[in-house]
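For this depiction, one protein chain was excluded, whereas all remaining protein chains were kept in their positions.
Chains here go by letter, A and B, matching the order in which they are written, and residues are numbered from 1 within each.
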Amino acid sequence: MPVPIVKQGDVLVASMQEALTDRALLDLRDRLSDQVGRFRARAVIIDVTALDVLDSFATRTLRGIAHAARLRGARTVVVGIQPEVAFAMVQLGLTLDGIATALDLEEGLALVSQPRREGAGDGR
Amino acid sequence: MAEGKVTWMSQAIPHQMEVDEEDVARRKEFLEFGADDAQALKSLAEIARKYAEPVIDEFYEHILASDETKSFFQDPKVLERVKRQQKEYFLRLTEGDYGPEYIANRLRIGTVHERIGLAPKWYLGMYAFYLRLVGKRLLEAFSADPKKAFSSFLSLLKIVFLDIGLAVDTYIHAREATMRKQQEAIRELSTPVLQIRERLLLLPIIGVIDTHRARLITDSVLRSIRATRAKVVVMDVTGVATIDSKVANHLIQTVIAAGLMGAQVIVTGLSSDVAQALVGLGLDLAKLNTAGDLQGGMEEAERLLGYRVVRDTDGATGGARPA
Partner (left out) sequence: MVGETRVAIEHEGDIVTARQKGRELAAAHGLSMTEQTLVATAISEIARNIVVYARRGEMVLGTVEDRGRRAVMVIARDEGPGIANPELAMREGYTTGNSLGMGLPGARRLMDEFELSSALGKGTIVTMKKWVR
């Protein structure tokens, strides 16, 4: 089953489920790219709360999604990275440079509704 | 290194004490315990079987009479079981086989003693008492040939001291393992993560940071960020003993990981000397949002969170009374 994409105003929210196949991730990237264009979305929020592992492939996919979104004028925020997952990513040397991050969906939505300013985790 | 092979192992993980065959052989050699001793002991087997029970009973009378040792054997079921095990131990001394199984059996004793908290001085005393009892019995058994009694006793001494050596060494090793665990518990306690305001955490780090502790700190901070939904963490390193490039890298990793959870970290207490030295080592400190001292860091944090702290000059909160 493909990852559901929900539209909240001009923000697209995609919640990734546990155990996504590589194919599903690539499919998500393509659909988001398409929908950003179609709905002129301002931002894409990717919720990874349910993911217990974010490996190098998943991280590359997230970067790919952000890149595709940026090309169409939308910013991307990844939310819901769990403590253990953040820890493993850092040990592995994976970064989400250029992609904003927030604690959860609520924070992510708050982040994108503010005018862009110096804030937490802005992909530094 | 074998062709096409790369191996990597972490720092020492505490292993259970290793006593290999070579080590045992050396111990026996040093004690001058040899085949004739084994023979002598084996010939005592008959006598030992006869006197096992009475010796054990007398032995435990002594233990239960003494304040220091009786507390370990209050429970009658425990006492029963221990007496049984003692008898087995006693009889094994004269079975004649002092190989790997014998050794393994003896090693367990030290570990058990450490676990129940029986200090070496008491069980050494117990061994001494036990030897005296057996010595007397041997004299009785070999009344016609006291020299034989003595030489048998000497063989017995050797094997008992082999046992004591193994038991004490495993006790020490188990003690060290316990202490390591305690140290780790202390380490965990020594890095509290404090919630100063809503969405604001303070992490005062004091002491030495090694890789293990750094991981604990990172782990702890990340969990706290989730639990308190913190957006800013002030990490104060004023009290960190040495900040070399390794420690700085740990700090940077913590900052990056916190960032992945949407939290910003402000590092305070990094002296300009240290900062310069680290930059000189090629470290990119830009990721460490440094803000001078703790006060400066707190003010910056509050600003980021949209707090405005105003001093109430008319108020009666502490300080001098109004004139």
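Basically, contacts are C-beta pairs under 8 Å (C-beta built on N, C-alpha and C of every residue); 3 or more make two chains touch, one makes a residue touch a chain.
Not measured: the values here are computed from a predicted model.
Participant: When the complex is taken as a whole, what residues of chain A touch the one chain not shown?
Facilitator: Missing-chain contacts on chain A: residues 19-23, 52-57, 59-60, 83-85, 87-88, 91-95.
Basically, only the chains that are shown with their structure count from here on.
Participant: Using the touch definition from the top, list the residues of chain A that touch chain B in their complex.
Facilitator: Residues of chain A touching chain B: 79, 81-87, 89-91, 95-96, 101-104, 107-108, 111, 118-121, 124.
Participant: Over in the complex, which chain B residues touch chain A? Could you list them?
Facilitator: 215, 218-219, 222-223, 225-226, 229, 231-232, 253, 256-264, 286-287, 304
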